[in-house]
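With one protein chain held back, the other chains of the complex are shown just where they sit.
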Amino acid sequence: MSRRKLRSKILAHAALVPFLVFALFPFYHMTLTSLKTDRELYDRAAAPLLIRQGVTFEHYTKLLWDTSFLTWTKNSLLVTVLSTAISLVIGTIAAYALARLKFFAVGSFGTGIFVTYLVPTSLLFLPLAQIVNWLGLGDSKWALVVTYPTFLVPFCTWLLMGYFRTVPKEVEECAMVDGATRVQALLRIVLPIAVPGLVCAALFAFTLSWNEFIYALTFTSSSEEITASVGVTTELIRGDSYFWGSLMGGAVLGSVPIVVLYVFFLDYYVSGLTAGALK
Amino acid sequence: MAVGNVGVVAAARPPLRVRIRELLDRERVLGPLFITPALILIVLLVAYPFCVALYFSVSNAFIGRPSHFVGLKNFINLWESDAFRQTFQNAFVFTGTAVACKLVLGISLALLLNQQLWFKRLIRGAVLLPWVIPTALSTLGWWWMFNSLYSVVNWTGIALGLMEPPGPNWLGQKYYAMTAVVVVNVWRGLPFFAITILAGLVSIPRELYEAAEADGAGPVTRFWYITLPLLKPVLAVVVLFSTIFTFSDFNIVYVLTHGGPINSTHLFATLSRQVGLESGRIGEGAAISLYLFPVLVLVVYAQLKFVRKQTY
Partner (left out) sequence: MALSRRAFLTTSGGGVAAILASRIPPARGQQWEISYLCWNNFAPASDKKLSEIGQRFTKDTGIRIRIDHIAHPQQPSKYASEVQTQAGHDLVEMRMHFPWLYEPQLVDVSDLVVELERKHGKVLSSGYEGAHVNGIWRAVPQYHGMFLAAYREDLFKKAGLKVPETWEDLYKVGRELKKMGHPIGIPISQNYDSISTASAVRWCYGSTEVDRDGKTVAINSPQTVEVVEWYKKVYRDCMEPEVLSWSDASNNESLQQGKAGWIHNPVSAYIVARDKKLVTADGLNHHRSLAGPAGRHETDVPRSIGIWKFSKRIEPAKEWIRYLLGKREVYDEYIMSGSAFNLPIYTNLQDHPVLKTDPKYAALRNEGAQYHTYGWPAPPSDKVQLITNSFILPNMLAKAVTGTPTREAIAWAENEMQKIIAGS
(Lines give C-alpha, C1' and ligand atoms only; values in the text may rest on other atoms or scores of the structure.)
Protein backbone atom coordinates (compact mmCIF):
# COMPACT_ATOMS: atom_id res chain seq x y z
CA MET A 1 0.00 0.00 0.00
CA SER A 2 1.43 3.38 -0.93
CA ARG A 3 2.35 5.80 1.84
CA ARG A 4 -0.30 8.24 0.72
CA LYS A 5 -2.99 5.63 0.79
CA LEU A 6 -1.91 4.42 4.21
CA ARG A 7 -1.95 7.95 5.52
CA SER A 8 -5.41 8.66 4.21
CA LYS A 9 -6.60 5.37 5.65
CA ILE A 10 -5.29 6.27 9.07
CA LEU A 11 -6.82 9.70 8.77
CA ALA A 12 -10.15 8.15 7.95
CA HIS A 13 -9.96 5.99 11.05
CA ALA A 14 -8.92 8.95 13.15
CA ALA A 15 -11.87 10.94 11.84
CA LEU A 16 -14.14 8.08 12.78
CA VAL A 17 -13.06 8.15 16.41
CA PRO A 18 -15.27 11.07 17.49
CA PHE A 19 -18.27 9.44 15.83
CA LEU A 20 -17.56 6.16 17.55
CA VAL A 21 -17.10 7.86 20.90
CA PHE A 22 -20.36 9.73 20.44
CA ALA A 23 -22.22 6.58 19.52
CA LEU A 24 -20.70 4.27 22.08
CA PHE A 25 -20.15 6.50 25.07
CA PRO A 26 -23.68 6.30 26.44
CA PHE A 27 -23.62 2.58 25.94
CA TYR A 28 -20.37 2.33 27.84
CA HIS A 29 -21.82 4.43 30.62
CA MET A 30 -24.97 2.31 30.78
CA THR A 31 -22.99 -0.89 30.95
CA LEU A 32 -20.78 0.55 33.64
CA THR A 33 -23.79 1.66 35.63
CA SER A 34 -25.26 -1.80 35.45
CA LEU A 35 -22.09 -3.29 36.87
CA LYS A 36 -21.43 -0.83 39.68
CA THR A 37 -22.41 -1.45 43.26
CA ASP A 38 -25.20 0.71 44.61
CA ARG A 39 -22.82 2.24 47.05
CA GLU A 40 -20.58 3.50 44.31
CA LEU A 41 -23.49 4.58 42.14
CA TYR A 42 -24.72 6.90 44.83
CA ASP A 43 -21.31 8.16 45.78
CA ARG A 44 -20.98 11.71 44.65
CA ALA A 45 -17.23 11.65 44.82
CA ALA A 46 -16.79 8.56 42.68
CA ALA A 47 -15.49 8.89 39.17
CA PRO A 48 -18.39 8.09 36.89
CA LEU A 49 -16.29 6.57 34.18
CA LEU A 50 -14.61 3.83 36.14
CA ILE A 51 -15.53 1.11 38.53
CA ARG A 52 -13.43 1.42 41.62
CA GLN A 53 -15.39 -0.41 44.26
CA GLY A 54 -15.73 -3.73 42.57
CA VAL A 55 -17.86 -5.12 39.81
CA THR A 56 -21.18 -6.61 40.80
CA PHE A 57 -23.67 -8.67 38.91
CA GLU A 58 -26.42 -8.13 41.44
CA HIS A 59 -28.34 -5.78 39.16
CA TYR A 60 -28.42 -8.40 36.45
CA THR A 61 -29.43 -11.16 38.83
CA LYS A 62 -32.11 -8.93 40.25
CA LEU A 63 -33.33 -8.19 36.76
CA LEU A 64 -33.31 -11.75 35.58
CA TRP A 65 -34.53 -13.59 38.66
CA ASP A 66 -36.59 -11.11 40.66
CA THR A 67 -38.53 -9.75 37.74
CA SER A 68 -40.16 -11.55 34.86
CA PHE A 69 -37.54 -10.20 32.49
CA LEU A 70 -37.17 -13.48 30.66
CA THR A 71 -40.90 -13.72 30.05
CA TRP A 72 -40.98 -10.16 28.80
CA THR A 73 -38.08 -10.77 26.46
CA LYS A 74 -39.80 -13.86 25.17
CA ASN A 75 -42.91 -11.79 24.52
CA SER A 76 -40.90 -9.12 22.77
CA LEU A 77 -39.25 -11.69 20.56
CA LEU A 78 -42.50 -13.39 19.71
CA VAL A 79 -44.28 -10.18 18.87
CA THR A 80 -41.36 -8.81 16.90
CA VAL A 81 -40.70 -11.91 14.86
CA LEU A 82 -44.36 -12.44 14.04
CA SER A 83 -45.13 -8.85 13.16
CA THR A 84 -41.97 -8.64 11.06
CA ALA A 85 -42.95 -11.78 9.19
CA ILE A 86 -46.50 -10.59 8.62
CA SER A 87 -45.34 -7.17 7.51
CA LEU A 88 -42.84 -8.67 5.13
CA VAL A 89 -45.42 -10.86 3.46
CA ILE A 90 -48.01 -8.12 3.16
CA GLY A 91 -45.39 -5.60 2.16
CA THR A 92 -43.81 -7.85 -0.45
CA ILE A 93 -46.98 -8.61 -2.33
CA ALA A 94 -48.15 -5.03 -2.09
CA ALA A 95 -44.79 -3.78 -3.30
CA TYR A 96 -44.77 -6.20 -6.19
CA ALA A 97 -48.21 -5.12 -7.22
CA LEU A 98 -47.33 -1.46 -7.06
CA ALA A 99 -44.00 -1.83 -8.79
CA ARG A 100 -44.93 -4.21 -11.56
CA LEU A 101 -48.60 -4.47 -12.16
CA LYS A 102 -50.94 -2.05 -13.76
CA PHE A 103 -54.37 -1.75 -12.34
CA PHE A 104 -56.91 0.70 -11.17
CA ALA A 105 -55.54 3.53 -8.97
CA VAL A 106 -52.11 2.03 -8.56
CA GLY A 107 -50.41 5.41 -8.32
CA SER A 108 -52.61 6.91 -5.66
CA PHE A 109 -52.44 3.79 -3.60
CA GLY A 110 -48.70 4.08 -3.55
CA THR A 111 -48.93 7.62 -2.24
CA GLY A 112 -51.67 6.58 0.16
CA ILE A 113 -49.43 4.02 1.80
CA PHE A 114 -46.88 6.69 2.31
CA VAL A 115 -49.32 9.11 3.84
CA THR A 116 -50.28 6.66 6.57
CA TYR A 117 -46.79 7.10 7.85
CA LEU A 118 -47.58 10.65 8.74
CA VAL A 119 -50.06 9.69 11.38
CA PRO A 120 -48.27 9.41 14.71
CA THR A 121 -48.99 6.47 16.98
CA SER A 122 -49.63 8.80 19.89
CA LEU A 123 -52.70 10.05 18.07
CA LEU A 124 -54.01 6.69 17.02
CA PHE A 125 -53.63 4.58 20.07
CA LEU A 126 -56.86 5.53 21.81
CA PRO A 127 -59.25 4.83 18.92
CA LEU A 128 -57.14 1.82 18.05
CA ALA A 129 -57.74 0.47 21.55
CA GLN A 130 -61.42 0.28 20.73
CA ILE A 131 -60.80 -1.74 17.60
CA VAL A 132 -58.38 -4.05 19.33
CA ASN A 133 -60.95 -4.66 21.98
CA TRP A 134 -63.67 -5.28 19.43
CA LEU A 135 -61.42 -7.90 17.85
CA GLY A 136 -61.32 -9.59 21.23
CA LEU A 137 -57.61 -9.04 21.71
CA GLY A 138 -57.94 -6.99 24.90
CA ASP A 139 -54.95 -7.63 27.10
CA SER A 140 -52.70 -9.70 24.93
CA LYS A 141 -49.58 -9.63 22.88
CA TRP A 142 -51.60 -10.73 19.84
CA ALA A 143 -52.99 -7.20 19.81
CA LEU A 144 -49.44 -6.04 19.17
CA VAL A 145 -48.92 -8.60 16.42
CA VAL A 146 -51.98 -7.15 14.72
CA THR A 147 -51.23 -3.47 15.24
CA TYR A 148 -47.50 -3.30 14.69
CA PRO A 149 -47.80 -4.00 10.94
CA THR A 150 -49.63 -0.67 10.64
CA PHE A 151 -46.37 1.19 10.90
CA LEU A 152 -44.15 -1.58 9.53
CA VAL A 153 -45.98 -2.30 6.30
CA PRO A 154 -45.70 1.21 4.80
CA PHE A 155 -41.94 1.27 5.11
CA CYS A 156 -41.49 -2.31 3.93
CA THR A 157 -43.72 -1.66 0.95
CA TRP A 158 -41.93 1.50 -0.03
CA LEU A 159 -38.51 -0.09 0.30
CA LEU A 160 -39.40 -3.24 -1.58
CA MET A 161 -41.18 -1.25 -4.26
CA GLY A 162 -37.95 0.50 -5.00
CA TYR A 163 -36.09 -2.75 -4.92
CA PHE A 164 -38.44 -4.57 -7.25
CA ARG A 165 -38.17 -1.79 -9.78
CA THR A 166 -34.47 -2.55 -10.08
CA VAL A 167 -35.10 -6.15 -10.99
CA PRO A 168 -35.11 -6.17 -14.79
CA LYS A 169 -38.50 -6.88 -16.26
CA GLU A 170 -36.97 -9.19 -18.82
CA VAL A 171 -36.10 -11.79 -16.22
CA GLU A 172 -39.72 -12.26 -15.28
CA GLU A 173 -40.93 -12.05 -18.80
CA CYS A 174 -38.53 -14.78 -19.78
CA ALA A 175 -39.90 -17.02 -17.10
CA MET A 176 -43.46 -16.33 -18.12
CA VAL A 177 -42.77 -17.03 -21.73
CA ASP A 178 -41.42 -20.36 -20.53
CA GLY A 179 -44.80 -21.10 -19.05
CA ALA A 180 -44.58 -19.84 -15.48
CA THR A 181 -47.44 -17.86 -14.01
CA ARG A 182 -46.84 -14.44 -12.55
CA VAL A 183 -47.03 -15.85 -9.06
CA GLN A 184 -44.48 -18.50 -9.86
CA ALA A 185 -42.25 -15.91 -11.47
CA LEU A 186 -42.49 -13.84 -8.34
CA LEU A 187 -41.69 -16.68 -6.00
CA ARG A 188 -38.99 -18.34 -7.96
CA ILE A 189 -37.27 -15.58 -9.83
CA VAL A 190 -37.87 -12.16 -8.37
CA LEU A 191 -37.75 -12.93 -4.66
CA PRO A 192 -34.37 -14.66 -4.70
CA ILE A 193 -32.90 -11.67 -6.47
CA ALA A 194 -34.54 -9.35 -3.99
CA VAL A 195 -33.15 -11.07 -0.91
CA PRO A 196 -30.99 -8.10 0.14
CA GLY A 197 -34.02 -5.86 0.01
CA LEU A 198 -36.04 -8.35 2.01
CA VAL A 199 -33.35 -8.65 4.64
CA CYS A 200 -33.09 -4.90 4.89
CA ALA A 201 -36.83 -4.53 5.31
CA ALA A 202 -36.84 -7.33 7.87
CA LEU A 203 -34.10 -5.75 9.94
CA PHE A 204 -35.76 -2.37 9.91
CA ALA A 205 -39.10 -3.86 10.84
CA PHE A 206 -37.46 -5.89 13.58
CA THR A 207 -35.86 -2.79 15.11
CA LEU A 208 -38.96 -0.62 14.99
CA SER A 209 -41.07 -3.35 16.44
CA TRP A 210 -38.62 -4.25 19.21
CA ASN A 211 -38.38 -0.64 20.34
CA GLU A 212 -42.05 0.22 20.22
CA PHE A 213 -43.53 1.42 23.47
CA ILE A 214 -46.91 3.20 23.29
CA TYR A 215 -48.94 0.37 21.77
CA ALA A 216 -47.21 -2.18 23.98
CA LEU A 217 -48.13 -0.15 27.04
CA THR A 218 -51.74 0.30 26.02
CA PHE A 219 -52.66 -3.11 24.75
CA THR A 220 -51.02 -5.31 27.36
CA SER A 221 -51.35 -5.28 31.14
CA SER A 222 -50.52 -8.46 32.90
CA SER A 223 -46.99 -9.45 33.64
CA GLU A 224 -47.18 -12.42 31.31
CA GLU A 225 -48.12 -10.36 28.30
CA ILE A 226 -45.99 -7.23 28.45
CA THR A 227 -42.90 -6.67 26.38
CA ALA A 228 -39.37 -6.05 27.58
CA SER A 229 -39.19 -2.25 27.50
CA VAL A 230 -42.59 -1.84 29.13
CA GLY A 231 -41.74 -4.40 31.75
CA VAL A 232 -38.38 -2.92 32.65
CA THR A 233 -39.69 0.62 33.01
CA THR A 234 -42.74 -0.55 34.94
CA GLU A 235 -40.99 -2.81 37.36
CA LEU A 236 -37.89 -0.77 38.04
CA ILE A 237 -39.39 2.67 38.44
CA ARG A 238 -41.32 2.74 41.66
CA GLY A 239 -42.83 6.03 42.69
CA ASP A 240 -39.88 8.37 42.91
CA SER A 241 -37.23 5.70 43.16
CA TYR A 242 -35.37 4.52 40.12
CA PHE A 243 -33.34 1.33 40.28
CA TRP A 244 -30.64 2.61 37.98
CA GLY A 245 -28.39 -0.43 38.07
CA SER A 246 -31.08 -2.82 36.92
CA LEU A 247 -32.63 -0.29 34.53
CA MET A 248 -29.36 0.07 32.69
CA GLY A 249 -28.91 -3.69 32.84
CA GLY A 250 -32.26 -3.97 31.11
CA ALA A 251 -31.13 -1.52 28.45
CA VAL A 252 -27.98 -3.54 27.81
CA LEU A 253 -29.73 -6.89 27.69
CA GLY A 254 -32.51 -5.40 25.62
CA SER A 255 -30.20 -4.35 22.83
CA VAL A 256 -27.92 -7.34 22.64
CA PRO A 257 -30.12 -9.52 20.41
CA ILE A 258 -30.56 -6.86 17.79
CA VAL A 259 -26.95 -5.89 17.73
CA VAL A 260 -26.05 -9.50 17.06
CA LEU A 261 -28.55 -9.63 14.22
CA TYR A 262 -27.30 -6.45 12.68
CA VAL A 263 -23.65 -7.40 12.80
CA PHE A 264 -24.41 -10.54 10.87
CA PHE A 265 -26.72 -9.08 8.30
CA LEU A 266 -25.25 -5.65 7.88
CA ASP A 267 -23.99 -6.16 4.36
CA TYR A 268 -27.44 -7.20 3.22
CA TYR A 269 -28.90 -4.22 5.00
CA VAL A 270 -26.65 -1.83 3.16
CA SER A 271 -27.10 -3.35 -0.27
CA GLY A 272 -30.81 -3.68 0.33
CA LEU A 273 -31.09 0.00 1.01
CA THR A 274 -28.98 0.79 -2.01
CA ALA A 275 -31.57 -0.06 -4.56
CA GLY A 276 -34.59 0.61 -2.45
CA ALA A 277 -33.51 4.06 -1.35
CA LEU A 278 -32.70 5.31 -4.76
CA LYS A 279 -36.07 4.88 -6.32
CA MET B 1 -69.57 -32.14 -37.19
CA ALA B 2 -68.59 -34.52 -34.40
CA VAL B 3 -65.07 -33.10 -34.18
CA GLY B 4 -66.41 -29.58 -33.94
CA ASN B 5 -68.76 -30.60 -31.15
CA VAL B 6 -66.01 -32.29 -29.20
CA GLY B 7 -63.80 -29.26 -29.65
CA VAL B 8 -66.48 -26.93 -28.33
CA VAL B 9 -67.28 -29.17 -25.37
CA ALA B 10 -63.61 -29.54 -24.47
CA ALA B 11 -62.96 -25.79 -24.57
CA ALA B 12 -66.08 -24.76 -22.62
CA ARG B 13 -65.16 -26.36 -19.26
CA PRO B 14 -61.49 -26.09 -18.26
CA PRO B 15 -60.86 -27.37 -14.68
CA LEU B 16 -61.20 -24.93 -11.78
CA ARG B 17 -57.51 -24.90 -10.98
CA VAL B 18 -56.60 -23.81 -14.47
CA ARG B 19 -59.24 -21.12 -14.41
CA ILE B 20 -57.85 -19.74 -11.19
CA ARG B 21 -54.33 -19.80 -12.55
CA GLU B 22 -55.36 -17.88 -15.57
CA LEU B 23 -57.24 -15.40 -13.46
CA LEU B 24 -54.25 -14.82 -11.29
CA ASP B 25 -52.14 -14.14 -14.30
CA ARG B 26 -54.20 -11.17 -15.20
CA GLU B 27 -52.68 -8.00 -13.86
CA ARG B 28 -56.01 -6.47 -13.24
CA VAL B 29 -56.90 -9.27 -10.86
CA LEU B 30 -53.58 -10.03 -9.27
CA GLY B 31 -52.79 -6.41 -8.59
CA PRO B 32 -55.79 -5.61 -6.42
CA LEU B 33 -55.54 -9.03 -4.82
CA PHE B 34 -51.99 -8.41 -3.78
CA ILE B 35 -52.64 -5.06 -2.27
CA THR B 36 -55.80 -6.10 -0.49
CA PRO B 37 -54.14 -7.28 2.74
CA ALA B 38 -52.22 -4.03 3.03
CA LEU B 39 -55.38 -2.13 2.19
CA ILE B 40 -57.45 -3.90 4.83
CA LEU B 41 -54.74 -3.34 7.41
CA ILE B 42 -54.50 0.33 6.66
CA VAL B 43 -58.18 1.03 6.35
CA LEU B 44 -59.12 -0.83 9.50
CA LEU B 45 -56.20 0.02 11.71
CA VAL B 46 -55.05 3.38 10.45
CA ALA B 47 -57.70 5.15 8.43
CA TYR B 48 -60.58 4.39 10.72
CA PRO B 49 -58.78 5.32 13.96
CA PHE B 50 -57.51 8.41 12.20
CA CYS B 51 -61.06 9.44 11.39
CA VAL B 52 -62.03 8.84 15.00
CA ALA B 53 -59.11 10.97 16.15
CA LEU B 54 -60.22 13.59 13.65
CA TYR B 55 -63.65 13.53 15.20
CA PHE B 56 -62.12 13.91 18.65
CA SER B 57 -60.31 17.01 17.54
CA VAL B 58 -63.49 18.73 16.39
CA SER B 59 -65.45 17.75 19.46
CA ASN B 60 -65.21 18.38 23.16
CA ALA B 61 -64.31 14.76 23.77
CA PHE B 62 -63.38 14.02 27.34
CA ILE B 63 -62.39 10.62 28.65
CA GLY B 64 -65.43 8.61 29.52
CA ARG B 65 -67.99 11.30 28.79
CA PRO B 66 -70.31 11.83 25.84
CA SER B 67 -68.90 14.22 23.28
CA HIS B 68 -70.39 16.94 21.15
CA PHE B 69 -69.29 18.48 17.90
CA VAL B 70 -67.70 21.88 18.41
CA GLY B 71 -66.17 22.63 15.06
CA LEU B 72 -62.72 24.17 14.96
CA LYS B 73 -62.99 25.58 18.47
CA ASN B 74 -60.18 23.40 19.85
CA PHE B 75 -57.79 24.41 17.12
CA ILE B 76 -58.50 28.08 17.58
CA ASN B 77 -58.48 28.10 21.37
CA LEU B 78 -55.10 26.43 21.46
CA TRP B 79 -53.46 29.60 20.20
CA GLU B 80 -54.50 31.32 23.40
CA SER B 81 -52.33 29.04 25.45
CA ASP B 82 -48.77 30.15 26.03
CA ALA B 83 -47.68 26.55 26.31
CA PHE B 84 -49.04 25.75 22.86
CA ARG B 85 -47.49 28.74 21.15
CA GLN B 86 -44.19 27.80 22.71
CA THR B 87 -44.65 24.20 21.60
CA PHE B 88 -45.27 25.26 18.03
CA GLN B 89 -42.02 27.18 17.98
CA ASN B 90 -40.14 24.40 19.78
CA ALA B 91 -41.24 21.81 17.27
CA PHE B 92 -39.76 23.69 14.34
CA VAL B 93 -36.57 24.60 16.17
CA PHE B 94 -36.11 21.04 17.41
CA THR B 95 -36.83 19.39 14.08
CA GLY B 96 -34.91 21.88 12.00
CA THR B 97 -31.79 21.74 14.12
CA ALA B 98 -31.85 18.00 14.65
CA VAL B 99 -32.41 17.11 11.02
CA ALA B 100 -29.78 19.56 9.83
CA CYS B 101 -27.23 18.10 12.25
CA LYS B 102 -28.12 14.58 11.29
CA LEU B 103 -27.80 15.44 7.63
CA VAL B 104 -24.37 17.00 7.86
CA LEU B 105 -23.01 14.45 10.31
CA GLY B 106 -24.69 11.63 8.43
CA ILE B 107 -23.02 12.52 5.17
CA SER B 108 -19.66 12.84 6.88
CA LEU B 109 -20.00 9.55 8.66
CA ALA B 110 -21.19 7.80 5.53
CA LEU B 111 -18.21 9.11 3.58
CA LEU B 112 -15.91 7.75 6.27
CA LEU B 113 -17.63 4.40 6.42
CA ASN B 114 -17.33 4.11 2.68
CA GLN B 115 -13.57 3.91 2.90
CA GLN B 116 -11.70 0.66 3.04
CA LEU B 117 -11.64 0.10 6.75
CA TRP B 118 -10.18 -2.32 9.16
CA PHE B 119 -12.81 -3.96 11.38
CA LYS B 120 -15.43 -2.76 8.93
CA ARG B 121 -18.23 -4.88 10.32
CA LEU B 122 -17.51 -4.00 13.93
CA ILE B 123 -17.32 -0.30 13.22
CA ARG B 124 -20.53 -0.33 11.26
CA GLY B 125 -22.18 -2.33 14.02
CA ALA B 126 -20.93 0.06 16.67
CA VAL B 127 -22.23 3.03 14.75
CA LEU B 128 -25.65 1.41 14.50
CA LEU B 129 -25.95 0.79 18.22
CA PRO B 130 -27.87 3.96 19.18
CA TRP B 131 -30.53 3.17 16.59
CA VAL B 132 -30.96 -0.31 17.89
CA ILE B 133 -31.26 0.15 21.66
CA PRO B 134 -34.91 0.33 22.83
CA THR B 135 -35.71 4.03 22.95
CA ALA B 136 -37.46 3.97 26.30
CA LEU B 137 -34.32 2.67 27.94
CA SER B 138 -31.67 4.59 26.06
CA THR B 139 -33.43 7.84 26.89
CA LEU B 140 -33.30 6.87 30.55
CA GLY B 141 -29.60 6.29 30.10
CA TRP B 142 -29.22 9.82 28.78
CA TRP B 143 -31.23 11.21 31.67
CA TRP B 144 -28.76 9.51 33.95
CA MET B 145 -25.94 11.09 31.98
CA PHE B 146 -27.37 14.58 32.14
CA ASN B 147 -28.42 14.12 35.72
CA SER B 148 -27.53 17.25 37.62
CA LEU B 149 -25.97 15.30 40.43
CA TYR B 150 -23.87 12.73 38.67
CA SER B 151 -23.64 14.34 35.28
CA VAL B 152 -21.11 12.42 33.33
CA VAL B 153 -21.29 15.02 30.64
CA ASN B 154 -20.18 17.77 32.98
CA TRP B 155 -17.62 15.61 34.74
CA THR B 156 -16.01 14.76 31.43
CA GLY B 157 -16.18 18.33 30.22
CA ILE B 158 -14.53 19.60 33.36
CA ALA B 159 -11.90 16.85 33.31
CA LEU B 160 -11.04 17.74 29.73
CA GLY B 161 -10.87 21.39 30.64
CA LEU B 162 -13.73 22.35 28.35
CA MET B 163 -16.03 23.53 31.10
CA GLU B 164 -15.84 25.48 34.28
CA PRO B 165 -17.15 23.63 37.31
CA PRO B 166 -19.93 22.91 38.01
CA GLY B 167 -20.77 22.91 34.33
CA PRO B 168 -23.99 24.01 32.66
CA ASN B 169 -27.33 23.05 34.10
CA TRP B 170 -28.26 21.07 31.01
CA LEU B 171 -31.86 20.26 31.65
CA GLY B 172 -32.73 23.26 33.75
CA GLN B 173 -31.86 26.18 31.53
CA LYS B 174 -33.84 27.24 28.51
CA TYR B 175 -31.43 26.90 25.61
CA TYR B 176 -29.31 24.20 27.16
CA ALA B 177 -32.34 21.98 27.57
CA MET B 178 -33.21 22.30 23.89
CA THR B 179 -29.60 21.57 23.03
CA ALA B 180 -29.66 18.48 25.23
CA VAL B 181 -32.78 17.02 23.63
CA VAL B 182 -31.46 17.79 20.15
CA VAL B 183 -28.20 16.03 21.01
CA VAL B 184 -30.04 12.93 22.16
CA ASN B 185 -32.20 12.94 19.06
CA VAL B 186 -29.16 13.30 16.83
CA TRP B 187 -27.42 10.50 18.72
CA ARG B 188 -30.35 8.23 18.10
CA GLY B 189 -31.07 9.17 14.51
CA LEU B 190 -27.57 9.50 13.11
CA PRO B 191 -27.11 5.77 12.37
CA PHE B 192 -30.21 5.76 10.21
CA PHE B 193 -28.86 8.66 8.17
CA ALA B 194 -25.36 7.27 7.96
CA ILE B 195 -26.27 3.78 6.86
CA THR B 196 -28.88 4.90 4.37
CA ILE B 197 -26.58 7.49 2.83
CA LEU B 198 -23.84 4.89 2.78
CA ALA B 199 -26.10 2.70 0.71
CA GLY B 200 -26.48 5.58 -1.69
CA LEU B 201 -22.73 6.17 -1.81
CA VAL B 202 -22.02 2.55 -2.54
CA SER B 203 -24.05 2.69 -5.70
CA ILE B 204 -22.18 5.61 -7.23
CA PRO B 205 -19.97 4.12 -9.94
CA ARG B 206 -16.29 4.37 -9.24
CA GLU B 207 -15.55 5.29 -12.82
CA LEU B 208 -17.04 8.71 -12.30
CA TYR B 209 -14.58 9.45 -9.53
CA GLU B 210 -11.67 8.00 -11.46
CA ALA B 211 -12.54 10.07 -14.48
CA ALA B 212 -12.82 13.20 -12.41
CA GLU B 213 -9.53 12.51 -10.68
CA ALA B 214 -7.87 12.02 -14.00
CA ASP B 215 -9.21 15.41 -15.02
CA GLY B 216 -7.53 16.91 -11.99
CA ALA B 217 -10.50 17.40 -9.72
CA GLY B 218 -9.66 17.54 -5.99
CA PRO B 219 -11.65 15.70 -3.32
CA VAL B 220 -13.83 18.68 -2.50
CA THR B 221 -14.73 19.26 -6.15
CA ARG B 222 -15.48 15.60 -6.58
CA PHE B 223 -17.74 15.66 -3.57
CA TRP B 224 -19.58 18.78 -4.66
CA TYR B 225 -20.08 17.90 -8.31
CA ILE B 226 -20.39 14.14 -8.27
CA THR B 227 -21.31 12.79 -4.88
CA LEU B 228 -23.81 15.34 -3.73
CA PRO B 229 -25.94 15.50 -6.88
CA LEU B 230 -26.09 11.73 -7.14
CA LEU B 231 -26.98 11.46 -3.48
CA LYS B 232 -29.86 13.87 -3.74
CA PRO B 233 -32.60 11.24 -4.10
CA VAL B 234 -31.32 9.32 -1.09
CA LEU B 235 -30.93 12.49 0.93
CA ALA B 236 -34.42 13.59 0.05
CA VAL B 237 -35.89 10.34 1.24
CA VAL B 238 -33.86 10.18 4.40
CA VAL B 239 -34.62 13.77 5.31
CA LEU B 240 -38.29 13.09 4.69
CA PHE B 241 -38.49 10.10 6.97
CA SER B 242 -36.39 11.73 9.60
CA THR B 243 -38.47 14.91 9.60
CA ILE B 244 -41.56 12.85 10.20
CA PHE B 245 -40.03 10.87 13.02
CA THR B 246 -38.39 13.88 14.64
CA PHE B 247 -41.42 16.13 14.44
CA SER B 248 -43.57 13.58 16.21
CA ASP B 249 -40.97 12.60 18.78
CA PHE B 250 -42.25 11.96 22.26
CA ASN B 251 -39.97 9.89 24.38
CA ILE B 252 -36.87 12.08 24.54
CA VAL B 253 -38.60 15.19 25.77
CA TYR B 254 -40.93 13.28 28.06
CA VAL B 255 -38.15 11.53 29.90
CA LEU B 256 -35.54 14.28 29.98
CA THR B 257 -37.45 17.45 30.62
CA HIS B 258 -41.19 16.75 30.66
CA GLY B 259 -41.49 19.72 28.35
CA GLY B 260 -39.67 22.12 30.65
CA PRO B 261 -38.03 24.27 31.72
CA ILE B 262 -41.09 26.50 31.45
CA ASN B 263 -42.44 24.72 28.37
CA SER B 264 -39.30 25.44 26.39
CA THR B 265 -38.88 21.89 25.14
CA HIS B 266 -42.49 20.81 24.79
CA LEU B 267 -43.30 19.17 21.47
CA PHE B 268 -46.70 18.43 19.99
CA ALA B 269 -46.68 14.85 21.20
CA THR B 270 -45.70 15.68 24.77
CA LEU B 271 -48.13 18.58 25.09
CA SER B 272 -50.87 16.45 23.61
CA ARG B 273 -50.28 13.86 26.28
CA GLN B 274 -50.26 16.44 29.07
CA VAL B 275 -53.51 18.03 27.97
CA GLY B 276 -55.21 15.03 26.47
CA LEU B 277 -54.34 11.99 28.42
CA GLU B 278 -53.32 13.24 31.81
CA SER B 279 -56.08 15.81 32.10
CA GLY B 280 -58.72 13.86 30.24
CA ARG B 281 -59.32 16.35 27.44
CA ILE B 282 -58.81 14.07 24.49
CA GLY B 283 -60.51 16.48 22.11
CA GLU B 284 -57.90 19.15 22.72
CA GLY B 285 -55.15 16.54 22.83
CA ALA B 286 -56.15 15.27 19.40
CA ALA B 287 -56.24 18.81 18.06
CA ILE B 288 -52.70 19.41 19.27
CA SER B 289 -51.48 16.23 17.61
CA LEU B 290 -53.24 17.11 14.41
CA TYR B 291 -51.34 20.35 14.09
CA LEU B 292 -48.52 18.05 13.08
CA PHE B 293 -50.40 16.86 10.09
CA PRO B 294 -50.49 19.80 7.67
CA VAL B 295 -46.82 20.44 8.20
CA LEU B 296 -45.98 16.83 7.50
CA VAL B 297 -48.17 16.74 4.44
CA LEU B 298 -46.38 19.80 3.14
CA VAL B 299 -43.01 18.20 3.76
CA VAL B 300 -44.07 14.98 2.07
CA TYR B 301 -45.49 16.81 -0.90
CA ALA B 302 -42.36 18.89 -1.33
CA GLN B 303 -40.11 15.90 -1.03
CA LEU B 304 -42.07 13.69 -3.38
CA LYS B 305 -42.19 16.39 -6.00
CA PHE B 306 -38.49 16.90 -5.63
CA VAL B 307 -37.70 13.20 -5.83
CA ARG B 308 -39.96 12.68 -8.82
CA LYS B 309 -38.28 15.52 -10.59
CA GLN B 310 -34.89 13.99 -10.00
CA THR B 311 -35.61 10.53 -11.22
CA TYR B 312 -37.56 11.48 -14.27
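Letters A and B mark the chains in the order given here, with residues in each chain numbered from 1 onward.
Heads up, the rule we're going with is that a contact is a pair of C-beta atoms (placed from the backbone, for glycine too) under 8 Å apart; a residue touches a chain by one contact, two chains touch by 3 or more.
Quantities reported herein were computed from a predicted structural model and do not represent experimental measurements.
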Hidden partner chain, touching residue among B:57, B:185 or B:274
B:274
Contact residue for the chain not shown (choose from A:25, A:114 or A:242)
A:242
Residue positions on chain A contacting the omitted chain are 38-39, 42-44, 125-127, 129-130, 132-133, 138-139, 214, 217-219, 221-223, 233-235, 237-242
Across the whole complex, list the residues on chain B that are touched by the chain not included here.
60, 62-65, 70, 73, 77, 80-83, 143, 146-150, 166, 169-173, 177, 257-263, 274-275, 277-282
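Just so we're on the same page, only the chains that are shown with their structure count from here on.
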Rounded to the nearest whole Å, what is the centre-to-centre distance of chain A and chain B, using the mean of the C-alpha atoms as each centre?
14
Applying the document's contact rule, which stretches of chain A touch chain B when the two form their complex?
8-9, 12-13, 15-16, 19-20, 22-24, 26-27, 29-30, 33, 44, 47-49, 89-91, 93-94, 96-98, 101-104, 106, 109, 111-120, 122-124, 126-128, 130-131, 146-147, 149-150, 153-154, 157, 181-183, 207, 210-211, 213-214, 228-230, 232-233, 242, 244, 247-248, 250-251, 254-255, 258-259, 262-263, 266, 269-275, 277-279
Okay, in this complex, where on chain B does chain A touch?
21, 24-25, 27-28, 30-35, 37-39, 41-42, 44-50, 52-53, 56, 105, 108-109, 112-113, 115-118, 121-138, 140-142, 144-145, 149-150, 152, 155-156, 187, 190-191, 195-196, 198-200, 202-203, 233-234, 237-238, 241, 244, 248, 250-251, 269, 272-273, 282, 286, 289-290, 292-293, 296-297, 300, 304, 311
